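To start, the structure itself, in structure tokens.
Here the complex is missing one protein chain, while the rest keep their positions.
Labels run A, B and C following the written order; every chain starts at residue 1.
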Amino acid sequence: MDRELLNLLPILVPIPPLAAFFLIVLFTNRVRWLSHTIAVLATIISLGFGVVLLVNGLSMGAHDLAHHPIGNTIEWLPIDGFSNWLQMGAMTDPLTMGMLFFVPTAIFCIIFYSIGYMGYGTEHEDRDYSRFFAFLSLFAAGMFTLVVADNLLLLFVGWEVMGLCSYLLIGFWYDKNYDDPDKTTPRQAAVKAFITTRIGDVIMLLGIAYLYTQTGTLSFAAILRDEQVLHQLATTLVPGMGISIAGLIGLLLFAGTVGKSAQFPLHVWLPDAMEGPTPVSAMIHSAAMVSAGVYMIVRMFPLLSAGWEHGGPPTAPMVAMGLIGAFTALFASTIALAQNDVKRVLAYSTIAQLGYMVAALGIGAYIAAAFHLITHAFFKALLFLGSGSIIHGMEHGAHHANDHHTDAQDMLNMGGLRTKMPWTFWTFLIGGLALSGLPLVTAGFWSKDEILAESFYAMTHGAGGLAPLGAWVFILLAVSAALTAFYTMRQIGLIFWGKPRTKLSKHAHESSWTMILPLVILAFFAITAGWMGIPDDFMGLELGEINFFHHFAGASLVVHPEGITFNWIPLLTSVFVVLLGLGGGYLIYWKEPVKAGEPDPLVKPLGRLYTVLHNKYYFDEFYQAAFVEPTKWVAAKVVYEWMDRGIIDGILHFVGRTTGGIATYVRLFDVHVINGGVDWLKDRFLDGAREFRTIQAGKIQEYMWLSLLIGCAFAYLLIFVLSR
Amino acid sequence: MDSFEIANLFYSIGQVWTEWLTNLGLSPEWLSFTNKAMGAVLLTALPVMIVCVTIMGERKIIGRFQDRLGPNRVGPCGVLQTIPDIFKLLTKEIITPTKVDKVMYNLAPMLSVVSVILIWAVIPLASNVVGVDLEIGALYFVAVSSFGTLAVLMAGWSSNNKYALISAFRGVAQLVSYEVPLVLTLLIPVLLAGTMRLNGIVEAQAQGWYVLLAPISMLIFFISSTAEVGRSPFDLLEADSEIVAGFNIEYSGMRFAMFFLGEFIHAFTFCGVIATLFFGGWRGPFVDQAPALGFLYFLIKMFAIYFVHIWIRITMPRLRIDHMLNLSWKFLIPLSLVNLVVMSLAAKLVQTPAMDATLWQLLPRWGILLGTNMVMIAGTFMILGTVSRRERHKQEAARVLEPVASGIQG
Amino acid sequence: MTYVVFGLFGILTLGGGILVVTSRNLVRAAASLVLSFFGIAGLYVLLEAGFMAAAQILIYIGAIAILIIFAVMLTQRVAAGNRVAMNSQWPWALLVSALTFALLVYIINIVWPLGIRAENVPVLAADPTRGLGMALVDWGQYVLPFEVASILLLGAMVGSIFIAREQHDD
Partner (left out) sequence: MVPLSWYLITSALLFCIGLYGVFARRNAVAVLMSIELMLNAVNLNLVAFWRFQTPTRPVGLAFAVFVLVVAAAEAAVGLALILSIYRQRKHIVVEDLDLLKL
């Protein structure tokens, strides 16, 4: 394919899902099979574009690709009276390549899975089946836009489209109510997710605006690949604050990530987002929404770390990322210990894994973060789809047992699903082990190990503030890893081990092949995706340049990051904590499976702490009291009663009455003067027409030659008389 | 002059001829005129000579198919049978019915032969033997074919016979219907080769015969050309039981023979066109060293396709007129439209390789074009299967209802 | 030589045209129309517009003429073609046509005087057909009219099918 055509491809990637959205919404809303066919086809086309780009990119080589990204730019908005233009466009550099492979793959799996999950062709078929696929397509379009964007503004567009879609999809079952009034309904969850992420987005928009005022451009190539600009931004201080411009922008942008990627303290929306259908959760947690936040800071890392040298003192945004990321990882992992909802456990583990990535960026482990982003997307999508399959099976059981009060998502109601749903079990096990980071085999191990190794390196070799930051990150992440392994074992044990604890799990059965196939595909990647990031000198062996991902994605940066040398300590730590966690989980939950009616074995040893963890450190309650209630009060009293009813309505009523008075007089003029005049004119015209109608004989040919005769006469007149 | 080469036979003959004429003292203008006139005569004579062979061959082959000997009296194994036949036709009385439109009545048989022979002007017989290598060869081919339609209409109308007229109507309906898919698929080789020059299309097939790259187009072209020729299973023009004998019922003797001559030439001419467009024309091994071989290859390909033609003719039953029209309008035309769009997109997907591309550089293009064709074939069969199943259901439902209806009548 | 050929095709064209407007039998008129079209195709060849010549034959003779003959046969008793051909005002029509022709000749004679021989006629571009094809799909030239023409054809097709369909409902 020639280069010109190739350059068009990146911008084409988001088009098919977008087109699918409009097609489904406008035309095929009532034809269900067509709706999902369109959605799946659109994703396949995007995936095809992605693969074509990947193949071409690989053949170009990372270095060439980084310096001449595939893509093109158009002049979009005139600024300063057409003297300057805001550029818009798409591009594909090595980092985008990685995203362009895993994002469409995961999205394809999820959309395909949704066909089965939304019950196509069964009696459980969802009422708004087509709407679901339309929104999923729009979601995919948003994510693709974000990935291929070559500037912050277009990235922000994709970012906001996804925000909207997450709102629409979390609240997909908007009319669902629960018996328990305290339980979050999909409506509330949707609003919560939308508003919480909005806080981050507004701050991020500030950062974008500030960046634009400082550089006059938002193009990645112009900012991130230009060392002069970066240097300028890193050395100039913001007036009145002891921080560089790059630092401030970085902090503002990072706030967007905190919202989007659910970092502490804006993490509260993500667990509640579980109220949406499970494919949506998978979408949000793996390929799209939360990845977007991390992708953005990975993409902007040269700006965030402007002025930082490898091993040198960290910049302000890096400190923030390291502190918040590591803390979030530990914090979320502890909460996950005490959750019973199968999806909530996964939700908190997502928060923890995102904390991993953010913390990795905090200590400058750019590639490790990107790598973990990709591996995590695969196994987290796998886990969510697997949990969806479990829930589906459980609901089938509920249907069979005619029991609609037992919670189908509560892990304490499950147990013994190993034999009922073998495919789900094995794929879920693979996903769980990948999440825990089972050494050597799974993808999760390689990416986590790289982060730990990098943080250990920062701890031991870092100058300035990097060493303590590295220590903080290393220790918190190691503990978090142990907890992760533990609660994963807990989850798998509760779900699959032992005997069925309720009728629901007794009658559960395996899901349809449309749901199993994506699980298998994702399980394949959950293992193999890690192999592209095995360190060159793993275990001190000279393995040659096998760390493909490092060399390829690293080319996106101006300064190619050097790989760290191998050290046994982080490897052993990581293996140790994982085995510790897995072993602990095995002893408590697998050896003696929980029986029906028994409480969780953790309740007794942890005591009060368990309650605190179970209630997520009471964060929701705190936010409710601190922010939500005051806002409601202001809205009801000040805005509604005083401003709206009093001032605005009063003015409107006054204007209305005055206008009515004037109109009465205008009408008199209209009736007598205007209507009368027009009637008179009409009568005169009618008289004239009556005179002229006799000329018409009704013979076309006669008209024609007559008119031509007159025309000829005029022409001859013109030639022979007038021109003399 | 170059030495006389047997490998480049036609070119050498031309050289000798030109030299001879120059020696006679012809001026260059007259030389060119004479050459053109000679070429025209030769090109006209060629199909007429070939037709003598094919008529014989056809009768023999059909005889074999029907498990009989075929003509076997004149000459060895009866191969000279055509010659007495020609004399017979030439000596027959020519009857002109009363009240016919004389001009048109006499013009129609000639037109039907001329329209076919004109096609031979642009068919490349060998790499350097072609009547006129027109830039718009493909379009020319379509244009002169349309004279045939006119001939049918003229013959039918001028005979002053209602059977002839009805038959002419049917014939024109058929010819016009099948001209559309014919032209639409003719565009595919033009598209792939990037030229309308027939010799250019043959040259472009150095990178693979188009029958491999566009089998669907070949099939549609073949079917439509069978219909254009008016041969079985599309021989409704002369359905004896319904319309006596067709639009040429009032013709006799040599005029009648002209129509049949036209039809026979038409049949193998279209085979020659198919060979040119889809089977590489004069292409074959060693043709670069010995251009004269090209003529041989062309003839072999043409006769091979003609054999398939005869095979179909002798095997297939005649279609009913509505079936015949439906086949064109409801199946071939939509398919060829889809084919045209898809093929042009697919051809655009891969850059046209340079003339000296290696096999490996050609493979993606082959793969993509052949692959899209396969997909289209599969899709066509799926749709056909669905439609025919629905049709069968409808018929079965009707059959179930039938006894009830007749019962009410009874 | 070219003058002879020009004369031949010119006579074909004009003679065909005259037969079209005068012959009483409509099928004959249609056949003369074909003759006239053929003559024009010949003139195109003389003008070195091979594509137009082929298109002329393909479209006018292969499609339009046959369509017209069909229409004639559908709207006429086949044998009874010998009614009055002209309407009552044909002398007027002749006069107007003659006047128009005189006007046209007068204008042509001003700009391109009749007696002048063709000298230094510009040379043709390399491949006019390719140039035409390029121009028809070129963004800067005729792509919009080209597409509009396609829509016009589609509209005409749908419209004529709709108009000519037999209405069974009345």
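We adopt the following convention: contacts are C-beta pairs under 8 Å (C-beta built on N, C-alpha and C of every residue); 3 or more make two chains touch, one makes a residue touch a chain.
Predicted, not measured: the structure shown is a model, and the values here were computed from it.
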The complex has one chain that is not drawn here; which of the drawn chains does it touch?
-> A, C
Positions on subunit C contacted by the hidden chain, ascending = 2-3, 6, 10, 13-14, 17-18, 20-21, 26, 29-30, 33, 36-37, 40, 43-44, 46-49, 51-52, 55-56, 59-60, 63-64, 67-68, 70-72, 74-75, 83-90, 92-94, 96-98, 100-101, 104-105, 108-109, 112-114, 116-118, 121-125, 128, 131-132, 135-136, 141-142, 145, 149, 152-153, 155-157, 159-161, 163-164, 166
Which parts of subunit A are in contact with the chain that was left out?
-> 693, 696-701, 704-705, 708
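Please note the rule applied: only the chains that are shown with their structure count from here on.
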Using mean C-alpha positions as chain centres, tell me how far subunit A is from subunit B in Å, no decimals.
-> 60
Averaged over CA atoms, how far is the centre of subunit A from the centre of subunit C? Could you give it in whole Å?
-> 64
Go ahead and note the Å separation of the Cα centroids belonging to subunit B and subunit C.
-> 29
Return the residues of subunit B touching two or more other chains; collapse runs of consecutive numbers into ranges.
-> none
Per the touch rule, the subunit C residues reaching subunit B in their complex are 27-28, 31, 34, 50-51, 53-55, 57-58, 61-63, 65-66, 69-70, 73, 78-79, 127, 129
Subunit B residues touching subunit C - in the complex, by the definition given at the top | 101, 104, 134-136, 139-140, 142-147, 149-150, 153-154, 157, 160, 162, 165, 169, 172, 176, 179, 196
Per the touch rule, the subunit A residues reaching subunit C in their complex are 701-702, 705, 708-709, 712, 715-716, 719
